[in-house]
Each structure stands twice: as structure tokens, then as C-alpha cells.
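Heads up, one of the protein chains got dropped from this complex, but the rest are sitting where they should.
Think of it as A and B in the order they're written, each chain with its own count starting at 1.
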Amino acid sequence: MTLTILRRVLAAVGVLLLISLFTFLIFFWLSPDPAVQICGKTCTPERIDQIRTQLGLNLPFWEQYWQFLSGIFTGRTYGEGAAAIDCAAPCLGFSFQTNESVTDMIVARMPVSVTLAIGAALLWLLAGIGGGLLSAVKQGTGWDRGVMMTALAGISLPNYFVALLLQYLLVVQLRWLPFPQSVTFAEDPLLWFQSYLMPWLVLAFGYAAMYSRIVRTNVIDTLGQNFMRTARAKGLDGPIVLRRHALRPSLTPVVTLFGMDFAGLLGGALITETVFGLNGVGKLTADSIAKNDQPVIMGVTLLAAALVVVANMLVDVAYTYLDPRVRVKSA
Amino acid sequence: MTEAILTASHLTKRFVTRGDGAFIPGTTTFTAVDDVSFEVPRGGTLGIVGESGSGKSTTARIVAKLIEPTSGTLEFDGVDVTTANGRGLAAFRSNVQVVFQDPFSSLNPRHTVERIITAPLDYQGISPKGGKRALVRELLERVGLNPDHAQRYPAQFSGGQAQRIGIARALAVSPKLVICDEAVSALDVSVQAKVITLLNSLQVELGLSYVFIAHDLAVVRQIADTVAVMSRGRIVEQGDRDEVFERPQHEYTKALLAAVPKIDPEWELRRARMLAEEGAGA
Partner (left out) sequence: MSLASPRTISIPVPGSTLLEVEHLTVTFPTSAGPVDVVKDASFRVESGDTLGIVGESGSGKSMTSLAIMGLLPRGGTATGSIRLNGHELLGRTDREMRRVRGDKVAMVFQDPLSSLNPYYTVGLQIEEAYRAHNGGSRRNARTVTIEALERVRIADAARRVDHYPHQFSGGMRQRIMIAMALCLEPDLLIADEPTTALDVTVQAQILDLLAELQRETGTGMIFITHDLAVVSQVAQDVLVMKDGAQVESGTAEEIFSNPRAAYTRALLDALPRIDDPFDELKGAAR
């Protein structure tokens, strides 16, 4: 067991290294020369070269990559002498446009993304699992069709459309909610809640739609299993049979999915944050792409990838504990 | 007993799985087939009997060259085919065919019967004289199916009929040896009997040899000339069918025979008498 976990961890590390290399490579090849950008309008070739040296851009690829990688663990210094810039560990890069270390920028915005992720997750788990269960148990009836139609809408409608629609309906027309604002829970709990409610709903809608379909399929599948027939033959109560015997086999695969989805959200919900003006990691990414702030984009990409890889590994390990057939060896 | 068409010598198959031991990486080796040797009589049937885990299916796969043995040799028609590949393997395949247990999973549900039966011909690059269509019709008739059904799909047939399609497919390349891997186990009793009868008559008509794998002793008795009893990867007893069934030597064989449920012989006798009387009176 421990060995399996160790193997998984090592594999995850390997994947992360590969991702970092790949990301770095893409930006190395595709980005416009950052020195030119920083230099601005009044530029001379000497000045550009000076900046390039300062940024270490004249070094061969592998050295640059190594600097980047080691910077994550030990921090790094850009340039020399008086103009040197210190980037403390973990250094994911330095934005010369905003003059901040990427790590600092991300950390400042993490709380928003995390709040968004957690709130949405709770909602979508409730709606997704509940909806899927209802559909499965009432298979073929109006309930089933209703839930599945709603799910279809959730999957097909683009995120931003739902977001705008919701804002239009709830804020502009019905005036049930104010426009979302940036307040912390401590400052004004009610406003905080009202501000997050719509983004939560928008995010949850899409995921809940997907989950309800998956849960529905799994539950229907499980209900047809032989051991369900045995449970009924023992004279067990309907709801008990459902709760105890059908849920676990149906939901275990959903756990793995959830882990990945949640981790992905922690990396920032680009569109939702932008539409609602929430200052999270997603908005940071969107803004940076617009400004072509390469270090930030690279840092965020790496972080998002890392979150998913780690989540994947954790979920893999979790699965071995959830399914007794994997956890305990056969006879 | 005439010369053997297939000789297996000291076949062994070990499966190695990388372990998941607590702190020590343990690789476990599972010996599915352990030093198994037998001969298949030319024009006759070798029945291989065993319970689950006995290694009979693995042995069948080795003989069919679907998997490679860890050690041991296989000789077909006087030629060593243990490491055959390329043309040697192709020749082997045109001489040795397999009928599997579940016709519905071994026949492609998206192919017509004709396509299923002619597939081996295409793989082998054989062009039958008179054309493929004619051969398919002939084969279908031979296995007792309506030749007009060649354009139908497997799902439109019953279990017994589908198994006949599988047999027709095996016969398409005119093999010398057919390996039947639990070929009748998934069929109803009455259908089983008919398929066994078919296999027996085909053997006589075409001079086929069979390796017949089964867990059901009674079924094996209907078709085998020689029998090998397997347990835990080894052959515990081997010999003429009647010898093994009537004078079993090994404890396991005896236990196996004793465990088979039997109808009270007194009742059987009375039924035989009654049938005889009716026949006489008719």
C-alpha cells in the first residue's frame, strides 16, 4: 500500500516536471520579446540588450529553464547590482509590468477563487447528486425528463451567457440582489454573501448539470445490479436500500471526478470571475493574457496544472481506500 | 491408437504480477500450467477436464498459440511449432482453429454470418474454389443451419445456432485440429446434446481431431476418446476415456466423479424398461 502511494507521488512529480518544461517551452517559443515590451516606446537596441541580460534572456534555453525551475524552490534574483530584483521563494516569475512577484499576485487573489470554488462545490454537489438521484429513481417520469432537460441547458449554455442572464434578471430587473462587490466576510457578511451568490450559482449550474447526468447513469446502473435484488429480497425498506446499497457504488466514481473539478476551479474560474468582476486568480489570468504579461501567465498556468496533477494523485489514492476491492486483496 | 496429431511436452505457463506488498515490493508468480504433457489422437478427441483454476483454459490457449508458454514444446503434425512465426504460424493457423464458449461475444455482432465465416479465409489469403459464397452455403448446411440465412446477424439466432456459426467459421479453412474451449457450456442441455452430436459427426465426416475443454465430466464423456484430468495446473490423471471414468486412479479424479450428481440408477433402469416396452408395443 505505502509503495503504491510512493509510486503515485513520484509519478505526479514526474508529470509536474514535464508540465513545467512544456509550459516554459511554449512561452519561450511563442511569446514576443518581453524586453521589447518593457522597454516601451523610447527604445534603443542597447537598452533592449541590457534588459535581456538583466532578465537572463540571452542565456541558452536549458539554463533559462533551470533558473526558472530552481527559482521555484530557492527564489531568484533578476539582474545584478543596484538594479537587481529579488524574488523570494517560491518564485514563479516576476511581472515587469506590475513590478510584483507572480507568487505575491497569486496569493493575494487566491482567497477569492477559493471562496468561489468552495461555495460552488457545495451547491453543485447538492444539486448534481440530488438531481441525479431523483432522475434515476423516477426514471422515465416527468421528474426525470425535467431534471435532464435542465441538465442539458446547464451543459449547453455558455458560462458567460448564464452569468449575464442571471445578473440581468436578478440585479437589473428584479432587483433582488445588488451588483456584486468586493467585500470580505468580516466587513459586511450580508453583502459578501449576496456578492458571491450569483457567481456560485453560475458555476454550480454547469457542474451540477454534468454531475446529475453522471449520477443518474451510475445509479440506474447500480439499481440493476444483482446485489440490489438481494437487498430487496431480504425485505429491506426502499429508502434504506437506496441509501445504503445504491449510493456508495454509484458515488465512488463521482468522488474522483469531483477531486479533479474542484482542483481545476481552485486555479481560477476565468470567465465567471471576469463577468462578475471578482478579483480572483481567474481574473488575474484573463487580465494578464490581455496585457500579455508573460511571467504571470506562465506562473498561473503552472499553478493550475500543478493543482490538477496533485488532485489527480490524491483522488487516485483516495479511490484505493473507497473501493474495498482495491483496498483489500482478494482471497 | 494412431499417431498423434499434436504433442504437448512439459508445457508450463507462469504469470508474474508486480506486487503491492506493504513495504517490500513483492512480485507474485502464479503458475497456471505446471509441466503438462499430452497427445491428441489423430482423428480423435482429447478431453481436458478440470474445475475453475485448474489451468485447462490456459492450456487451451497455449495449444491454440494464443499465448506463449513459459517453457515446454508443442509439436503439430510432426513439426515443432513452439516458436513458430511468420509463415510457420500462418500454416499452423490454417490447420488449427478454435470454437469459443460464448458465441455472442466471440462472433462480431456487426458482421453478417457470411462475413464472420469468411473472415479466416481473408486473413489466411485463401480463395476457395467455387467462390466464398458457395463455401459459406456449404458450411452452413453442414452445421445444420439454413444456408439462406447467410446475410443475417448473430443476434437473430439462438445460442445453439450461434454456436453452430462458430463451428462453421472454424471449419472454413479446413483445419485438421479444432480446439473447443467450453464450447457447449453456455448452452441448454437439449441444445448441448445436438451440438455434441454435430461435432461427433463432423469428426467422422472430415477426419477432424479435437481438443475438448470442459468442466462437465458427463459432457466430456460424450465426445472424448482420451481424457486428461487437470487440477491446479497439473494433469493428475490421463488415459483412455473408459479407463479414467470406470477405473480412476487418482484421488482427485475419484472425488470429481463422486461429486457429479447422478440420477438414481434404479429409476433409470425403470425408465429404460418402460421405453423399451412402449417401443415394442408401437
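The criterion applied here is as follows: a contact is a pair of C-beta atoms (placed from the backbone, for glycine too) under 8 Å apart; a residue touches a chain by one contact, two chains touch by 3 or more.
What you are looking at is a predicted structure, and each value in this text was computed from that prediction instead of being measured.
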item	value
Partners of the unshown chain among those that are drawn	A, B
Per the touch definition above, residue among A:186, A:233 or A:290 touching the missing chain	A:233
From B:16, B:155 or B:274, residue that would touch the chain that is not displayed	B:274
Hidden-chain contact residue, picked from the options B:7, B:37 or B:200	B:200
Sites on chain B contacted by the missing partner chain, in the whole complex	51-52, 159, 188-190, 192-194, 196-197, 200-201, 203-204, 215-219, 221-223, 245-246, 255-264, 266-268, 270-272, 274-275
Residues of chain A in contact with the chain not shown	225-227, 229-238, 240, 244-245, 248-249, 252, 323-325, 328-331
